[in-house]
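There's a structure below that I have some questions on.
Only one protein chain is missing from this complex, and each of the others stays in its spot.
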Amino acid sequence: MTETTIPRGNTLPRIRPWLGIAAAASFVVASVMALFWAPTDAVQGDVYRILYVHVPLAWLAYLAFVIVFLASVGWLWTKRPFFDAVAVASAEIGVLFTGLFLVAGSIWAKPTWGVWWTWEPRLVTTAIMFVMYVGYLLLRGLSTDFSRRATRAAVFGIIAVIDVPIVHLSVLWANSLHQLPTVLRAAGSPALDSSMLLTLMVSLFAYTLIYAYFMSARVSLERARQGRLWTQI
Amino acid sequence: MIDRVALVATRELRAERRQPDGVVAAVTFIAVLVLLESLVVGPQIARDADVASALFWLALAFATILATMRSFDRELEDDALEGLVALPGGRDALFGGKVLSLTIVLLLVAAIGGLLSLVLLDLPVALPLHLIVVVLLGVLALPPIVVVDVVLALRLRARAALVPILALPVLVPQLVAATRGTSAALSGDAVGALSWAGLLFAFAVVYTVIGLTIVPAAIE
Amino acid sequence: MIDRVALVATRELRAERRQPDGVVAAVTFIAVLVLLESLVVGPQIARDADVASALFWLALAFATILATMRSFDRELEDDALEGLVALPGGRDALFGGKVLSLTIVLLLVAAIGGLLSLVLLDLPVALPLHLIVVVLLGVLALPPIVVVDVVLALRLRARAALVPILALPVLVPQLVAATRGTSAALSGDAVGALSWAGLLFAFAVVYTVIGLTIVPAAIE
Amino acid sequence: MRTVQSAASLHDATVVLDDRVILRAVSVAIDPGLTLVRGPNGSGKTTLLRVLAGLVPLARGDRRVADGVLYIGHRPMLLRGLTARENLEFFVRFRGGDTRGIDGALRAWGVGEDMDRPVERLSAGERRRAALARVETERVPLLLLDEPFADLDDAGVTRLRQAITRARDDGRAIVVATHAHRELDELARAQIAVDNGAATAS
Partner (left out) sequence: MRTVQSAASLHDATVVLDDRVILRAVSVAIDPGLTLVRGPNGSGKTTLLRVLAGLVPLARGDRRVADGVLYIGHRPMLLRGLTARENLEFFVRFRGGDTRGIDGALRAWGVGEDMDRPVERLSAGERRRAALARVETERVPLLLLDEPFADLDDAGVTRLRQAITRARDDGRAIVVATHAHRELDELARAQIAVDNGAATAS
C-alpha cells in the first residue's frame, strides 16, 4: 500500500557551494543596478528603489508557497520523504520572506502613504497569508509522528495555496492605495520603463537564486534528520 | 458512495438530536451575539446592513467551528471514528457525511439566527429571495473547509486554538463575499447579491471537491 | 484547599500547553480574530470604540466557552474527572482549579489580543490604566459562570446541550458591562470606566462565591 | 509465500509512531481459521491489528487485505448518543447488508433489553457485547478482535467462544489478540507471537 522510500545520499550538498556563489554574485549585480543604474522615479523619487526588494520578495513568497503546494501533492502521491523535506523547507523560507516583506512594506509605506499599516486588501491578504503559513508550521510542530505530520501538513499546504492568487488579485477588489499589477498584467505588456523592468528582472533572478540556496541548505538538514530516524529501521 | 455519505450524515444527525450540543450552542451563540450587538453598539450602527451581515457571518463561522469540533470530539470517544474509518469506503464517506450533516445543522442555525437578527434588529429586507440564495450558498461554503481543518488537527494538542487558526484565514474571502452579498440583498442591489452568490457557489464547489479528494488521504 | 486548587490548575495548564506551542496558538488565534473583524466589518466601523470593544469581548466569550468545553471534554476521556472527584477534597478543588487555569489562559489571550487590536486598529487609548483594570475584571468575571454551568449540568442527561443555554444568557449583562467599560476607557470617560469596572468586580465576586459554595454540592 | 489464498498478508511491514519503531519488518499471512496474537503489554499487538485494518500508515512494506474487514479494538467503537441497535444498523447498512438479523443477534448476545438505550448508558460488559454482536451481523471474511474477552462475564465468554468457533467453521479468518484464555490455543490454526515490535508466526 503505502511505501516510503529510504533517503539515500543526494546531489544537493555538491551543488550547494556553487549555488551560494551564484546567488551572492547576482545579488551584488542586482543591488548595483537597483541603486545606481535604474533611473529615479518621476513621482516617488529614490524611495521607489525599495521596489527592487519589495517585488522580488513578494514573488519569492509566492514561489515558496507554490513549491510547498507542489511538494505536498508530491508527498500525497508518492509518500517519498524527500517531498516532505522540500515542503517544510519552502514553508519556513516562505514565512521568513513574508515576514521580512511585511516589515519592509511597512517601512516603505511610512514615507509614501504616511502610515505604517492600513486596512487595504493586499496588505490584509498578505498578512493573512503569513498567518496561514504560521498555522502550517504550527500544525507541523504539534504533530508527533513523521508520516502523519507530513500528510496533514500536505493537505493544508494544498488548501493554503489558494491564498496566493487571492493576494495577487486583491488590489482589484477595491480601489486601493496599493499599486495595481504593473508587471504581471492580464492584458498587454508591462507598463514600466524598460531599464526599470530589466533591473527588476535581474533582482528577481538574484532572489530566486538566494531562495534556491536557502532551500538546498534547509532540505539537506531535513534529509539528515530523516536519515537519523530511518537508520533505526 | 452517495448512500454511504447519506448514512454517515444520518448517523451524525441522530446523535446530534439526542445530544443537540451543536445546534443549541450555535443558535444560542447567535442569539446572544445579536442581543449583545444591539445592546452594546446601539441600534443605529447595529441596524446598518453591512454591520449586521458581518456579525451574522462571523457568528456563523464560529458556530461552524464549534459544531464541527463537538462532532469530532464525540467521534473520538470510544474510538467510534476508527470503527467508521475501518469500514470499506468509510474513509471516503466520512468527509461527505460530516459536511452534509453539518450543512443541514447550519442551515437550521442560519435560518433561526437570521430570523432572530431580522426581527430583533428590525432590518428591512429589500430582496428576500436573493437573501435566501446568498445565505444558502454562504452556508454551503462553510463546512467543507472547517471539516478538513478539524480532521487535520485531530488528536493534536492545543487543537481548540489550532482549528480556528487553520480555518479562519482560509474562510476570510468567503466570509467577505457572504457579508457583501447579504448586505447587497438587504439593501436592494440585485446584481451585487447574485454575483457574490456566484462567488460563494464557486467556493463551495472548489472546497468540496478538494475535501472529497484529499481528506481520505489525511485520515490515516 | 488553596494548594489543591493550585494543583488542579497546574494539571490543567500542563495538559493543554506542554510547550510554547499552546501560547503561540492562542496568540495566533486572537490575531486571526482581529484581522477577520476589521476585514469583514470594514476598517471605519471596526475602529469605532464601541464596536471594537464589543467584538473583543465577544471573541473572548467565545474563547472561554471553547476552552471550557475542551477542558471538560478532555476530563471526560478515560473518566479522568471521576479520578479527580473521587479524591478527598477533589470536589471542592475542582471549581477553583478550573476557574484559575481558565482565567490565566484568558488573561494571556486578552492581553495579547487587546494589544494586537490596539495596534492593528490603531485605536487611541485615553485612559490606559482604566482600560487595564476593566479588562482584568472583565476577564475575571467570565470563567466562574461558565464553569458553574458545566458542573451544574454534569449529572444531567443533556449535559453538553445545557451548558451554552445556561451560560450565554447569564453572560450577557457582564459582556455588556465589559464592553461599555472598555469603550469608556478608550474614549476617556473615567467615571464610566470605573463604575462599569465596579459592576464587573461584583459579578466576578458573586459568581466565584456562588461557585465555591454550590459546586461541591452539585457534583454529588 | 501463501499470499494467494490468504485473507490478509503483510510483507516487511514497518510502523513508526512518534519517531519510534513500533513494528519492525513484520511479514505475516492470515489464512482462514483462527489466528491468535500473543505478546506482552506494549509489544505491538494492537498496532499489528490496526495495520491489518488499514488504520495505520506503513513507513515501509506492503499490506494486502481481502475486501471486507471487521475490526473491533480495545474500545467498543460505538458512537455515543446512538443506541446499540442504531449503531449496528449503521454498520450493516454501510456494508450494504440486511438489517433484519440485528435484533436477533443483540438478543443472543444478551443485550436485547438494552438495545434501545444510548450506548454510553450501558455497563462496560453490555457495551462490549453489543460491539461483539457485529461478528454475527456483519458477515465479512476477516475478523480482527483486540482483547475481546475484556469485561465479559462467564456467559459472555462462552458466547464469544462459540461465535469464534462458528466463524472458523464457516471458513472466515479470525485474528484474536488476547492475554487471557489459553484454552483458545486448541481452536487456533496459527499463532503470531509479537515481542517488542517483531512478529513470529507459528
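Chains: A, B, C and D, in written order; residue numbering restarts at 1 for each.
Convention: a contact is a pair of C-beta atoms (placed from the backbone, for glycine too) under 8 Å apart; a residue touches a chain by one contact, two chains touch by 3 or more.
None of these values were measured; they are calculated from a predicted model.
When the full complex is taken into account, the listed residue touching the unshown chain is C:A86, out of C:A86, C:V119 or C:V209. The residue from D:P32, D:P141 or D:G156 that touches the chain not shown here is D:G156. Counting the whole complex, the residues of chain C in touch with the unshown chain are 4, 7-8, 10-11, 14-16, 18, 74-75, 77-80, 82-83, 85-90, 93, 155, 157, 220.
Residue-level contact of chain D with the missing chain is found at 17-18, 39-42, 46, 74, 110, 114, 117, 121-126, 128-129, 147, 150-157, 179-180.
Going forward, only the chains that are shown with their structure count from here on.
The centroid of the Cα atoms in chain A and the matching centroid in chain B are 32 Å apart. Between chain C and chain D the centroid-to-centroid distance comes to 45 Å (mean Cα coordinates, whole Å). Computed from the mean C-alpha positions, the centre of chain A lies at a distance of 48 Å from the centre of chain D. Across the assembly, chain A contributes 2, 128, 131, 134-135, 138, 142, 147-148, 151 as residues in contact with two or more other chains. Taken residue by residue, chain D touches two or more other chains at 54, 57, whereas all remaining positions touch fewer.
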